[in-house]
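The other protein chains are all here in position, but one chain of the complex has been omitted.
Naming follows writing order (A and B), and every chain is counted from residue 1.
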Amino acid sequence: MANGVVEGIAIDRSFWEERSRYRGILSWILSTDHKRIGILYLSSMIVFFLVAVGIGVLMRLEMISPGETIVSAQTYNQLFTLHGMIMIFLFIIPGIPAVFGNFFLPLQIGAKDVAFPRLNLLSWWLYMLGACLALLSLFVGNGPADTGWTFYAPYSIRTGTNVTIAVIAGFILGFSSILTGLNFLTTIHRLRAPGMKWFRMPLFVWSLYATGWIQILATPILGITLALIVVERVLGVGIFDPAKGGDPVLYQHLFWIYSHPAVYIMVLPAMGVISEIIPTFVRRTIFGYKMIAFSSMAIAFVGYLVWGHHMYTSGISDTSRMAFSFLTFLVAIPSAVKVFNWLATMYKGSIDFQPPFLYGISFMFLFTIGGLTGLILGALATDIHVHDTYFVVAHFHYTMFGGAGFIFFAALHYWGPKMFGRMYNKKLSYYAWGLLFVGFNTLYMSMFILGYKGMPRRYYYYLPEFHNLQVSATVGSWILVAGILLMFGNLIYGFWKGEKASQNPWGGTTLEWQVATPPPLENFHKIPVVETEPYDHRHKFREVK
Amino acid sequence: MNHTAELIMEKHHDPVGARIGMWLFLFTELLLFGGLFLLYAIYLHNHPEDFHYGSSHLNQFVGALNTIILLTSSLTMVLSVAMLQRRKENLAVLFLVLTFLLGAFFLLNKYFEWSAKISHGLYPGSDVLLSRSYGEVLFFGLYYVMTGLHALHVLIGMVVMLFLLRFVTKKRAKVAALLPADLEQFQGKRLYLADEQGRRIWESEPLGDSVREVAVVVDGVRTKEHWKANVIKFENAGLYWHLVDIIWIFLFPLFYLIAM
Partner (left out) sequence: MEKEQTVHENVHIGTYVMVWLALLMLTGLTVTVAGLNLQSFAIVVAIFIAGLKSTLVLNYFMHIKYESPIFRNMVLVVIVTIAIIIGLTFVDISFR
């Protein structure tokens, strides 16, 4: 065989250079290699993310003064709908699982690919189809939907804007998400390397397992809810429309039965990534491995019990408001279990403040603020006061952007060198982090205060007393965007032209660091046999730099 | 030549993995209908009399007949799978065709049933329906959506059966294929087949530069690998068909049998 194996490391071509029966772009968009599909997701996702960031900046710019600044009220409604739809359905829900899960799940469990590679490619195609439909809704008919990303009935049934196309796009994106979850669950059940017992799996894999179950068991509810909106609009069936006897609150029930578990689709994989990053940079095994693994499953489960806390003011019964409020507090338990275990892992560790670690622990800081303000919103009495204000917007962005978003960046810094084989400029990524962190807090902390003072979300006009804080939020958005652009610029340049990255630049102990950088097409020439816990730092690994 | 080219034999099959994947997919179907059952339960709770009255417009006989048809088709489906597992391909095809016909019969009944309702003006958004009580509007809304979605699933199942039919009757075996990565060195060379003594029994034209894959394919045979792959496909299609059956098992009493 021409392809030699040195110390278990395959030295043949990386997956970047691998030739298949197709050439050029076709060798990418028709590839069933999980790594290429991960890169496909990453590149398309960054484009959508930047578009949605652009829309967000426009919204903030509009709010810099009361009344019309740059766009009309109707356009503003469409902008916040688009911002939410793109960020949620095209970036943060598929985000970490589709990019890093696809790329690293098989590597971390010692498999050559996922269980159903062709289905995996289909997921990406469905994702792109959904994205194209969402794009189409901008240019045909009466312009993009103006309902907010939640498509609440009955307005979504009556509005003349392109709700039908947007909702079909959501349905297709849901299908894509389901197929990814299905693939991961089967992969984890069937393709673990010999010796990789359930409790030897890296915690990122555990978090993907919990996420996969949510994707399977929650997404179909969104599918049927969105399908019903289409059926009501197109065929005139009466389900949610009060003019036909329907109960619009039931739409909210069904919508949140999916969309609350969906926030755990967004944040659980992020918790998995940080459980990888922390042991690597403190050179210690993770504290409370089993508890972190179980808490992922517990969050997935409890996530099904709390959707009603989105509906305290929708007219649901008092009994259920109290029940949902009580159940909501349960989420804090497994979340806190994780945070304390991460802290205990760092205790007395030799912490190495590399960029991935910095981005990673800012998650802990920001997510804790998001989580604690979540308790204010989960408590029935206080929620009535801040309901549907900027407070909710700020809370959501602290958990989703400060949580999942920052971890997406952390994962890019952590695993990017492995994916692309090149290292970015570390100094610049510290500067970018500084801008991100300052901008983020300026923007959303202003929103917390605004919301607390009573500024309602999605409003186009506001009272003069909110002006100063609106300005500071807008200035924060500029700093934030500067940070995002610097970070992506640095990463893209680094991954394209930077110096070559070593096989294990951070001294990680999981299996993905034992293959070449970037990994070869078939990942492992010989499937490894796993004999240790995932974060065993006692054996010093090859080239730690 | 062997040291540069690797032969990829038939793909690795994991029947258990395939079944896990299929079951997970079925779970999503269950939850899809679960959302509708939830709506049904709530609206029944809110408008019990209207639902009972709405149900009395439905034809119990057609509903029961369709139940029997679908249950029988589940039997023929499971028999088709069992026959293929025992490698009796012809019997498997026979039972598969029977299942397909029963599915078609079910849809035909459904068509006549819906036509009758529509000719009475009972369809979504019609003036006749909207002049009725809220509960009845909801009942018929759910009736059309749930039985319609179910019928769509029956139709999809039948399309899947057509594919199965093609897979099981196809007699062609890909015995071996060459790794695409190594093919560039083969440009302009000839491939030949050799017997065990190394005598050339057949030789190809020189390969062009557009050849991206070289495979040895034999027509007119059914290999064991081929059969194994088909068993997986039949089993999974069967699971899907039974799930469609289970959903009907619930739809039937909920719509046809609650009349008073």
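Simple rule for what comes next: a residue touches a chain if its C-beta (ideal position, glycine included) is under 8 Å from a C-beta of that chain, and two chains touch if they have at least 3 such contacts.
Note that the coordinates shown come from a computational prediction; the quantities given were computed from them, not determined experimentally.
> From the listed residues B:A82, B:A116, B:V160 or B:L191, report the one that touches the chain absent from this view.
B:A82
> For subunit B, which residues lie in contact with the unshown chain of the complex?
Counting only subunit B, the missing chain is touched by 15-16, 19-20, 23-24, 27, 30-31, 34, 37-38, 41-42, 44-46, 48, 60, 64, 67-68, 71-72, 74-75, 77-79, 82, 85-86, 235, 238-239, 242-243, 245-246, 249-250, 252-254, 257-260.
> Identify the residues of subunit A touching the omitted chain, counting contacts across the whole complex.
That gives, for subunit A, the contact residues 189, 213, 217, 221, 249, 253, 257, 304-305, 307-308, 315-320, 323-324.
As a working rule, only the chains that are shown with their structure count from here on.
> Subunit A touches which residues of subunit B in the complex?
Per the stated touch rule, the residues are 3-4, 6, 14, 16-17, 20-21, 24-25, 27-36, 38-39, 42-43, 46-47, 124-125, 130, 133-135, 137-138, 141-142, 144-145, 180-181, 184, 212-213.
> In the complex of these two chains, what residues of subunit A are touching subunit B?
Touching subunit B: residues 1-2, 13, 18-22, 115-116, 119, 178, 181-183, 185-186, 189-191, 216-221, 223-225, 228, 231, 235-239, 244-247, 250, 253-254, 257, 521 of subunit A.
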